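Apart from one protein chain that is not included, each protein chain of the complex appears where it belongs.
Each chain gets a letter, A and B, in the order it is written, and its residues are counted from 1.
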Amino acid sequence: MANTPEDLSYTKDHEWVRLKGQDATVGITDHAQNQLGDVVYVEIPKVGDKFETSEPFGSVESVKAVSEIYMPLAGAVTAVNEALNDSPELVNNDPYGGGWMIVIKPDNPAQIDGLLTAAEYDDYIKEEASE
Amino acid sequence: MRYIPNSPDERRSMLADLGCQDIEEIFAQVPAALRLTGPIGIGAALSETEIISYFRRLAAGNSVDYQSFLGAGAYSHFIPVVIDSLISRSEFFTAYTPYQPEVSQGTLQYIFEFQTMICQLTGMEVANASQYDGSTALAEAVLMAARVTRRDKFVISDAIHPQYREVVTAMTRYAGFTLDLARHSEAGTLDADSIKIDKETAAVVVQSPNFFGCIEDLQALADAAHEAGALLIVAITEPISLGLLKPPGACGADIVVGEGQSFGIPMSYGGPYLGFFSTLEKYVRQMPGRLVGEAYDEKGRRGFVLTLSTREQHIRREKATSNICTNQGLCALMATIYLATMGRRGVREVARQNLQKAHVAAAEISRLKGYGLRFTAPFFNEFVVRTPRPAAEVATRLYARKILGGIALGGYYPALGDSLLVCVTETATKQAIDDLVTALSEL
Partner (left out) sequence: MSDRIKKTSRHPVQNESLLFERSRPGRVGYSLPSLDVASRSEEELVERRLLRDDDLDGMPELSEVDVIRHFTRLSTWNYGVDTGMYPLGSCTMKHNPRLNERVARIEGFANLHPLTPAAFAQGALEVIDRLEKCLTAITGLPAVTLQPAAGAQGELTGIMMIRAALIDRGNPRKRVLIPDSAHGTNPASAAICGYTVETVPSNADGVTDLDSLRRMMDEDVAALMLTNPNTLGKFEQNIEEICRLVHERGGFVYMDGANMNALVGVASPGAFGIDVMHMNLHKTFSTPHGGGGPGAGPVAVTRELEPYLPFPRVERAADGALALDFDRPKSVGRVRAYLGNFGVLVRALCYILAHGDEGLREATETAVLNANYIAHHLKDTYDTPYPGRVMHEVVFSDKRQTPHGVRNADIAKRLIDYGFYPPTMSFPLIVQGALMVEPTESECREELDLFIAAMKSIDEEAATEPELLKHAPHTTKVGRLDEVAAARKPVLRWRPADEDKKRAESA
């Protein structure tokens, strides 16, 4: 059973968001990394890049698959996790910690209320699995 | 048919297993109206003897006994006999793309060796497992530069092989790129004043030695490109030149591609050849084509695998870095065996002989009345001769003496109607060079 921390917000594209003041940290969920298998490469944007909601901002690769990662909230990238360049396995080993991908400054932080709660996300992945 | 093992009885019994009386039943899926009722029209099968004599007769219609000074992207070089012997090992030539590494280590290891030697020769950091040929490798380089820089303007030298330019034009036709032609100077190399680089330029694209055989100043071109944030793409049609010339990687090139036919591959009327493709490590994820990398098994034994495959069409589909699938694996093997056999000294020696012989021929021809060298820039094994009458006519007159004396440039460059592109490799003996000089003097 995938680990889904209570204090984060989630998207149906399997990203998580942790909002602290003006900073929203984004990564992919434990469920997502599990589905993908061993991550070998993470393509992340540059600090300063701006994206709309649901726009792809990067991708995660395993040996035989690529998944795009989508912007949970519109905004500008203020930090990126450089450690993933050398240690993409952080996404597998510590998806909600060392495996974070970017920090964004959301255009509208209130947008986070539209995302899924942990319970809603868990229901969603159960639903997806049964399809 | 001798290539089909089963006897008629075996076939019947297999059909019976499937509950079929007649082979037609097995094609039940194909609507009857779409099935052929008669023969295709190829005719009856020919025996082995008949086929060999048919192809011998056709081959006799090709003049390979002429002394040839043709180059322009395909070169006559000495080919060590071990190449054909080794590539005829059917474990090499009847194998597929090495997707299953445990039973493909032979292919994977030689590709790794090929990648390494291309890097050593070009001075680049990574090379792929091959492209179709030099022309398509160049087109892929242009597409890659657009991905790397996110720009879409290119400055392309007019001294790039004209057919290569045609391929780049065709393959990028629907990409919406702007291709600006930069002109060659009176020296035969790129005219610095005709190169217009700006902040939208993705890359400067040159060939060296260029189509006229002249060696470009790659360092200066790289500096100019980099200043505007653009890349330098270098195409090489005569890779033997790398035995002698400063590698483009040491001059600041970002992508170096070319034709590997000179490395032990027969000219074979234009193919199959070998496109090579090399670049810097930082751009590896934007590269087209297959890559082989080192890997270890559970017991710690070294092996090789196809790697970074997520760039490719079978995984990333319409977002792949290229649509290439089948490449030129066996030709890469030929080049690998060539480079291994010639080795560090042989590659150097072949390059030296090409340089010396071409310069002797150029000097002697330019001493003839009415002839001269069209360009002044340093050259490797090809040079352009100014002819006293239209070069096409000169070439035609040489045919009567069983000499293919060069390529008349008027068809490619209207202003060069009096120019003949002559190539002299190590396969041209002193006698052959003398014969050419004598023939030209007597025309």
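Rule of thumb we're sticking to: a residue touches a chain if its C-beta (ideal position, glycine included) is under 8 Å from a C-beta of that chain, and two chains touch if they have at least 3 such contacts.
Given the structure is predicted, the values throughout are model-derived calculations rather than measurements.
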(request) Among B:Ala202, B:Ala335 or B:Ile433, single out the residue that touches the unshown chain. (result) B:Ile433
(request) Tell me where the left-out chain touches subunit A, residue by residue. (result) 38, 40-41, 61-64, 88-89
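As a working rule, only the chains that are shown with their structure count from here on.
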(request) Measure off the straight-line distance from the CA centroid of subunit A to the CA centroid of subunit B, and report it in whole Å. (result) 44
(request) Enumerate the contact residues on subunit A facing subunit B in the complex. (result) 41, 43, 61-66
(message) Can you tell me which positions in subunit B touch subunit A when the two form their complex?
(response) 285, 309-310, 315-316, 319
